[in-house]
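Report on one structure; see the data block that follows.
The complex appears here without one of its protein chains, the remainder shown in place.
For clarity, chains are labelled A, B and C in written order, and residue numbers in each chain start from 1.
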């Protein structure tokens, strides 16, 4: 029996217009590709909110897409596992999804939350609010409640046995629905409340039972058959709580064929894959949150490609180890987070001076100092751009979304090998530890690899000037051009020199090779212009309107905000920088040219990108910045609000 | 007998106008206060230059002031000692002086040169050229010849026995005069050629014999009486070579009373003194060129004030040791150079987050990486400003000349204690290892010291918000307000927190305490405006004209260039930034306001200050930069040339 | 001194009101308790104690005490404590941390702190794993432990022998305790704090979450044989051949404590400035 849904209200994104409709059957919900779907939501009022745990209305099915749901609990009670299964289920239902998580400082027993947004189109960001919240318990809920914004249109499910409702929930005005999870878990299965929750949440979110079961089977397979069997029973039980026993069997057949070309991948995994694609075969690193997953993904896979990973004694060792490997001709990467990047500053300088290609992944977390290890922030841009002593030009890149981690790390590896210069790649916790159902990432543009020395007439001059500033590099083992790589200033042959002429020549060379390279169109993702290629931009495509500039993981929220603004009639272009240094000044100026208003958007305290763009003289004086520190992510709605607050922002 | 001077030519600075005059007596030369003195120089022509070591004309006395002379040789043959004695002699002659040195990478036996400029006014910089060069030998001369620019007006003295004349000398067009140093050394004394050279150079430079002898006695006193006696004989012998035996006795009486209020001090010594004045009583550091002298000066003096110095195992230890001392209530400093500052980045972040005051002196050398350890450059500004992960505001200062090292380190220590934030002070090799005869440096402005916790009612909240952002700090040993200093993000009590609200509050607080402080007028040295006080500047003093902006050790050359430009009728103001972060945006904008042209001048490859000022939106788009890397210093003439090349520079 | 007449305090008085973030059953709880009991036993005034740590589960300890503390950087607790103790010899300075913090990233400071012999007590809670970063191998982990996802085939590196290293580096007080033996541990900590120089205490402190197998340590520990060695050669023999499970004071020798420079005080800046005057 399909339970009736009471008093559904369609509301638009901003929650202004609303209109009553009748009932929607559970089976109609999954319509991949049919977007935008009107968003039904339970009518709420403070009266209802004042009666938590007492309502007995049937559970309404949430058909709006994208839909954002959260399963929360204490560490160890399985909220994150539930999230993983729901993500897999979303994939099996033919949808795209984005799964983020929140954890506290405790190693075990602390708060944890899984947040999943899914829909028929790829998800750019986690959106503005949670539409559907299921709490396994309320312990510690306050610690992450600010990461789970609820609206009056939201629906909250909670087991009355899970403890007192936090006031913040009632205050949100969200609809509440009691749900006897523990009881169901006890009755139907071996007590895995979180698995029952998967069934309940999946059903309320309009996912087919077959997709949920397949998701569970895939996610839990490594834990053995018994666990899968138990989970299956629990999920069925949860599903039945919503749809009633009778529907369960029928629903099982309804799973659409999975869109097999898609991937289920985390940002850290994608980063590791990109590095492998780019040719990295040696990794040395010291564990640090949130970069460890990236390393742990690589560790067993490198040997399969003839490579290896060394756990170093510290970050100073790690970066020098990768320099050693690269000097030996084996492309190398290290990964760390803020504190580790600080420790690598001296090593980065050596890589610059000795012209040794290396990739340094910085999966950013909250700073400064030890900061907030488990949460995201984009506050290491300054350090990445400027944090070397002396004039030390190098590459800085940032992936723009989870799948793009693969592209950007791949590209960074190719660039570092081509240009013989270190590349810092700024991912962050929000990308690295999130998972997406996404289209497979494209390969990075092909690039000539490391230029190798060829036996010549005279002696080998490792650091000889050349037209593009790149000098052929010999690799130990090759006869005929032995040399000593040098961190002191040196002449073309690598002999230490303190003469002004040698210093100038080498500084010029190291600068020139970076700026002379043609990076092609992938220096940024530009949307809203006719063509993201600089040439097209130079001809003045898309004049006027609003220009939003961002970088790294903040792109998703900006893109979504831009889409909504366009729907409201704004002319908006978005420039998301993937290559931060060397900044493509001319192309960027061209991309900005003609904009009526410029807003830079980023997740840090004082606008590091904004200041950098001013330093590089690419911003008009009227440009403004929307910057706030982590750990809360940027949300489309706050970007829209900031845009609306821009005084001179033209509306097309 | 005073030797006659042949065919003197007066030439102006740019070497264009020239007019013949008669002869000038040696005794008239010293006219303190009588500036500018026309610069006589020996007429030279390629004919003369083609006949090196053959001229037998009497030695001309060089009366121009300021006069720049150099004594060069190989390591170990005493060029540097000669320079020290000449500097002391200059002081005893009642003049000001500036002594710089150049050394190669060899520990012993490499090239070395002492360059001394002196005159009746304090010396801002080493000037454009060497007027008088005495070479003890020509070995390795090429390695530093670019640091010794000769003009056609210069005079070169060399012992024909010292080897072949390098072509670069002949090519300069300077006048040459052979001088039998070794022979004289053998004849008159125990063979210390460099001491004979002191006598010769001193005499040609118009310094009184008594001043030279007194200078030698002072400088050599630590080496014992025998050495002093031998040196006296040599200096007399050298003096007699120029003036003839007869004059020596008469000249001895002519030493004017020394201006006893003046000091003879190096930049590194002044820095150490400033730190002591500011209250530093604990130092931990790891040796590195060119910061070691600073530490070695402090080492025996700290215990005299109840303090101590620890040689740490590395820079990571050093910075954490000073954090520990400061946490214990004892103001602390570490000193290093570029590579060490890179290693201290993580420690600096801890000092920011835990709000622990420390001073980090960075005596800059050529970069990147190990770079050019013995030569100067201003290329660590980026690292000092931005080189911490996360949003980590802190203080960055730079002393503007040798004496100012005392003032700036003093001020930095007071500021760090007042604001509970680390201060990076950017000195450099050119300041640190140079000596000056200068007026004693003034004390830094008095500031309230570290705000200490007082026993209160409730529990102690170490990181409580306050109006000025500074929270009272308890010091171990005090009962009643124990707390744990924290590098994780925290709430007001110091309890680790990953909540957005706590993070924002602490970021705001740490930012606010820096920008809210009133730094007074010493944030910059401004000259050419009616008054350097921001208030006066705001009222539009000195409108129009040229504005030169610089920082740190480059100030001297800029100030001298400005003086010359003013003599040529330019309206010039100079803003030399002492406080780089937090940048005093409003005051700086006011100081720049109304300038017809803005030129930023600094000693690095790509204009780090220039980019920073753009980042902070204080520069007009028409501003230009004159930046070149070390090791060659900025010279007034090249600044003047750059100014002349500015298209729209208005001439008053 | 203002503080000599303190009322006698119980162990609980040395605890702060913060709830540890540690997992249930973590060995670090026992170390915390042993330490507070020791402080109470020694009747040290709370405000004259400073406890310095790095980063790791173990390094969270200072905030759980009601005395001065500094939760510093990963691996840098010893130099921070060195600066504090050198500047403030009047304080009791205790350093706490983990095996990763102290022996991996902090290894160099460990060596040089042993050499320097400042009057510090260094307590390393050795669980043979990186707890905080979720289960990687530490220097004391066996080379063939394959449960770390970072080194799935094991580290292949010989185990770090903390006591042997401390001895070779010149430490004068070397002891080993066990979280499962709080009384013995308290006793060792008291001796360490009273030792006038650098005292190193390795505490076997099981990690429930990532090394559940270390629960069986309680069956493997045993008291060290005989009295503590007093000469380095004997001690070395013991430390290089033992199974790492011998508890007690392993080595104790009185060494000259660190005093870098005689502090003369009394002089003034004017005298120093006079050097520069002409």
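Going forward, a contact is a pair of C-beta atoms (placed from the backbone, for glycine too) under 8 Å apart; a residue touches a chain by one contact, two chains touch by 3 or more.
Quick caveat: nothing in here was measured; it's all calculated off a predicted structure.
Engineer: Just to confirm, in the complete assembly, which displayed chains does the hidden chain contact?
Structural biologist: When the entire complex is considered, the left-out chain reaches A, B, C.
Engineer: Of A:76, A:445 or A:496, which residue touches the hidden chain?
Structural biologist: Final answer for the missing-chain contact: A:496.
Engineer: Of B:220, B:241, B:265 or B:288, which residue touches the hidden chain?
Structural biologist: Considering all chains, including the one not shown, the answer is B:288.
Engineer: Looking beyond the chains shown, say which of A:488, A:581, A:623 or A:643 touches the absent one.
Structural biologist: Of all options in A:488, A:581, A:623 or A:643, contact with the hidden chain holds for A:488.
Engineer: Among A:222, A:458, A:477 or A:569, choose the residue that contacts the chain missing from this document, as touch is defined above.
Structural biologist: Of all options in A:222, A:458, A:477 or A:569, contact with the hidden chain holds for A:477.
Engineer: Determine which one of C:116, C:134 or C:211 touches the chain that has been left out.
Structural biologist: Touching the chain that is not displayed is residue C:116.
Engineer: At which residues does subunit B meet the chain that is not included here?
Structural biologist: 105-110, 286-289, 292, 295-296, 299-300, 309, 311, 313-315, 339, 369-370
Engineer: When the complex is taken as a whole, what residues of subunit C touch the one chain not shown?
Structural biologist: 104-108, 111-112, 115-117, 139, 151-153, 155-161, 164-165, 167-170, 232-233, 236-237, 239-241, 255-256, 258-262
Engineer: Contact with the hidden chain only, please: which subunit A residues?
Structural biologist: Touch with the absent chain occurs at residues 91-92, 258-265, 269, 273, 276-277, 281-282, 284, 299-310, 312-314, 316-318, 320-330, 332, 346-347, 350, 354, 437, 440, 474, 476-480, 482-488, 494-496.
In this text, only the chains that are shown with their structure count from here on.
Engineer: Could you state the distance in Å from the CA-based centre of subunit A to that of subunit B?
Structural biologist: The separation of the two C-alpha centroids amounts to 48 Å.
Engineer: Give, as an integer number of Å, the spacing between the C-alpha centres of subunit C and subunit B.
Structural biologist: Centre separation, subunit B to subunit C: 45 Å.
Engineer: Indicate the residues of subunit C shared as contacts by at least two other chains.
Structural biologist: 55, 71, 73, 75
Engineer: Got the subunit A residues that touch at least 2 other chains?
Structural biologist: 105, 339, 369-370
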